Structures are given as structure tokens and as C-alpha cells.
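A protein chain is absent from this complex, but the other protein chains hold their places.
Up next is chain A:
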């Protein structure tokens, strides 16, 4: 019954999206103006209906209603409740439903609160949002109905991929989805602005909170995903340039560029066409990423989400939406009037440089991700990995980081390097000192070397915009920027340190043996069987000691799940302020010795702490922007009231 309710809500939501599109489009014409009034309410109800459907899906998963095919395929009555609920979106149909739900809700919120834009642009925007939603509703209802019943009802479900049975899963994909789909709002705004040619600071201020929010979720989602891969896959790496990871990185790069260009548009009314294009590109990258993951056209460790036929369906959607939006862009952007001009050396100049670099990195990642396809079309099978991505990316990341240190210090419109040069003396000295120290130490390869010294200089330089400001009167948005840029330095330091200083050791040991890895002594006390709710495991008892500190027990496991049968390794991590010990239990050798894989990774945690700082900087900026927007709205209302009372 609940499943049918969900399905009904989904159909209704799809119908309302169609109504929203038609009334929004007709509302733009002189004859259909009467329809304009219903667009906003329809958008709100559509979002609520999608939410209803999603809640129904969560319910059938929570109670393990095995007569619903999706539940039977992906869940299991013996799973802990939190994983049952997470199972609702840990599969194709559920995650697509989450997608349309977020999209519908976002459209509803825009309809409810956004009053700054000209009403015509709003109509076009909401119609655009509905247009995109319809495709995804159709996809759900035609090709991947999440509420399909199964007859006869099986007595037990198939379980969930045990790799995914982890708290990380409960939050990582939905976080990314919020980011992907948040960009759909920017996309719709861009379409709306192209239709009515109204591009300016007001438009940028309306779009900015959405871009910021989506970008925050993407940042947090990528950081969480990277940490999940790091501890769950048990390979000791934190980024694999895997197509699925790239699929989340590409929208992030586009959103980062968009975030900066939309600020230029808001502050200086420049970069109009470019911002519109990035708005289109950012969401396009979300869809391209989803397509690459879902279609199975690229193989990856994330292959649990593969289905070629659905891939074709998404490709058709892509062709319609992205192709359509880019055509509209090509036809209209020429008529969007040119923005304000600025000098090469100026805040805008630095931001344009940042945009160009980010776009170049985006191009590199996209090309590297697609290259196996190109090669396959020519008859060769290749895979592209770190040897391509790392140096090619660095080629553009390094100049970008240098400009990142300088850019925030420059004035809008026109400035001289000479004016800010003095403040950069200390960071430059830090870079030089760091470089010398590393050269004396020796043995650090070029990329980690550059990363370490730049990180140190950038950490200092990123704080400089706070100087000569009264800290308590500094706008939150500036704090946010400083924190995010500082986070970049922190994360960069972690990445470089992990790559430069990690120590890896693979040993076969008997119980009682002690081995050394970096500053740690590791002793295997024994290996014991343990049982969990739906798995059993072999657990190594490791007594580890950091230098002269007291010994600590860590317990890496090799787990066997039985629904479905699969082995995973649960690494054990021990965090100290200056790094992490990472232990993985391998198999038992024929001589009764156990394989242990041990890493000492100095400052590795800074990678994700930096990521969180970046996201948190975004949160601060978002709060600051929304607050000042609210203040402006209230002030305007007051003035309007006053005028009214004076007029009478």
C-alpha cells in the first residue's frame, strides 16, 4: 500500500512538472500571462510530492517490505536499521528517486523565496527546472520504477553490497547528490537568464547561494568519499583517479570556477556570458558524471551501479538538456550585452586566471576519463591513471595556487603588483626556507616537493586578507574565503606529505613477532574470530607502540559477509597529531604466518581536515551572503513602506 502511494505521488509529481513547464512557458507569452500565477505554487507542490515518494521508499526499506522488488534485491531483514534506511538510496532506482526529490525540493524552495529577479526570468527558470525534472521523472517511471512489486514475495532479501554497508555510505552519496542537483538550480537560472537576456548583478546574487550550497555539498561529499575509499577499500590510497571519483571531481571543478565568476558578476557586473556558460557546464558535468557511472561504459571499482540500457536513457536526456542548453547559449550569448571592463592586474583578472586554470584542469580530467573510450573506439584497451593526471593537473594547479596567494589582495578593476608585493615577502621566504629544508633532506620527488613548499607559503598568504581589517567587522564572506583558501593549503600539505613521506611495509609474521614501521613498533598478539550482525571476521590483535608511548591495541579485520557472500578487509587506523598508522590484515600463509600490511602516513589526515575547512569556509560565506541578502530585502521593504506612507 505504501509502495503504491509512493508510486502515485511520483506520477502526480511528474504531471505537475509537465504543468509547471507548460504554464511557465506560456506565462512568458502575452496570451498566456494568466497562467503565470500558478507556476510558483505548482513548483512547491511538485517538490512536496517527490518528497512524499521518497519517504514512502524509505518506509518500505525500513520495514523490509520484500514484496517490493527493489527491497528484495538490495536489502535484508537482518541488516541493522540504519543500513536498511541507507539501502533506500544505495541502489540505482533509489538514488535516482533521491535525485528527483532534491531537484523538486530545490525548485520548490526557489519558487517560494526568490523574489529579486524579474518575474519573467523566474518563470523561465522554473519552466527550465521543470523541463529537466520531467526527463528524470520519465526515467524513473519508465525505466527504473523503484516501487515495482515482486511476485511471489521472496522470504529473504539479497542483501546489500557489503563494501557499502558502512556509515560512510549512509551520507556520502546523498551529500554528493545534493551537490549535483543543487547545480541544477544554477543551470535553470542560466536558462532563464538566456531566455529573457536579463544577466546582471541581481541575477548573480540570486544564483550565488545555490552555487555555494551545491559546492559545499560537493566538497564535503568528495572529502567523505575519499576518506571512505581510504579506510574501506584497504588499499591505503585516498584518490585513485577512478572514473567515478572523476565524475564527482568534474562538477566540483566547474562549480568552483562558477563560484568565483558569479562573484565577479555580482560585484562588478562583468563575465556575463562566461558565468552563464559555467552555469550550464557545471550541471552538465553532474549529468555527464552520472551517465558515465550508470552506463557502465567505463569500468571502475564502483561497478555496483552499472546498467547499459539505463545508460542509453540517460544519454538521451543528456543530449536533450545539455545539447539544448548549449544551443540556446550559442544563439543567445552573443546578444547578452558585454559586461564591465577591467585591467589585467586586478581582482577580476586574478579570478579570470583562476577560471581559466580550473577549466583547463576540468578539461584534463574529462579527457583522461574519456580517453579509454577514445582508445577503444580505435581498437585499443588502455586505462589512464596517476602518471597522466598528476603531472598534467599540476601543470595548471601550481600557477593557480600562486595566483590564489596574490588574487585576494588585489583591488577590483585595476591594481599594481607593487602595491601588494610587500605583504608577500614572508610567504615567499617561507617557500624558500621550506625548499631549502627539503633539499637538504633530499629524496622528495618534484610534485610532492612543490606541493609542500607551496602549501606552506599559501597557508600564510591565505590569511593576509584579514590583515588591516577589524576582525569583528570583517564580513563573514571574507572569513569564509580565507578559511577555504587556508583549507586548500592544509589539504595540499596533507596530500604532498602523504606522497612524500609514507612508509609502507608488507610482512608475514607469527603471533608474538614484532615489526617496525616508521616510528611505530607493531606486535601481533594473535588472530581471533569475531562475529557481527551479518558477518564473521578474523581479527588481528595488534599491540602497537609509538616511540616511547604506552602501547595501544588495534584490531584490523578480514570480514566475511554471508548475504551476499563477500570478503572485505576492515583496516584499522590509529591517528596521532602527526599522522596515521594504517593496518590491514591479509591472508594466512601456508606456514601459519599472517600477512600484515602496514603504513605510516605522516599528516595524511590533513587532506580531509583541509577538505572540511574548505567546505566550512563555504558555509560561512553562505551564511554571510544570505544574511546580507536578507538585510537588503528588509531594508528595501522598509523604504517601500516609508515611501508609501509619505505618499499618502
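Here is the rule we go by: contacts are C-beta pairs under 8 Å (C-beta built on N, C-alpha and C of every residue); 3 or more make two chains touch, one makes a residue touch a chain; residues count from 1.
Please note the rule applied: contacts and distances are computed from a predicted model.
**Q** Write down which listed name, "Thiol:disulfide interchange protein", "Carbohydrate ABC transporter ATP-binding protein (CUT1 family)", "Dehydrogenase" or "Arsenical pump-driving ATPase", is the UniProt protein name of the chain that is not shown.
**A** Looking only at the record, the undisplayed chain corresponds to "Thiol:disulfide interchange protein".
**Q** If I consider the whole complex, including the chain that's not displayed, which of A:8, A:326 or A:507 touches that chain?
**A** Checking the options A:8, A:326 or A:507, the one contacting the hidden chain is A:326.
**Q** May I ask which residue of A:24, A:289, A:339 or A:408 touches the chain that does not appear here?
**A** Considering the complete complex, A:339 is the one touching the chain left out.
**Q** In the full complex, which of A:84, A:172, A:205 or A:272 touches the chain missing from this view?
**A** In the complete complex, the chain left out is touched by residue A:272.
**Q** Just the residue numbers, please: which parts of chain A touch the chain that's not shown?
**A** With respect to the unshown chain, the touching residues of chain A are 150-152, 154-156, 158, 270-274, 277, 280-281, 284, 288, 291, 295, 297, 308, 311-312, 315, 318-319, 322-323, 326-327, 329-330, 333-336, 338-339, 341-345, 348-349, 352, 370, 373-374, 376-377, 381, 414-418, 564-565.
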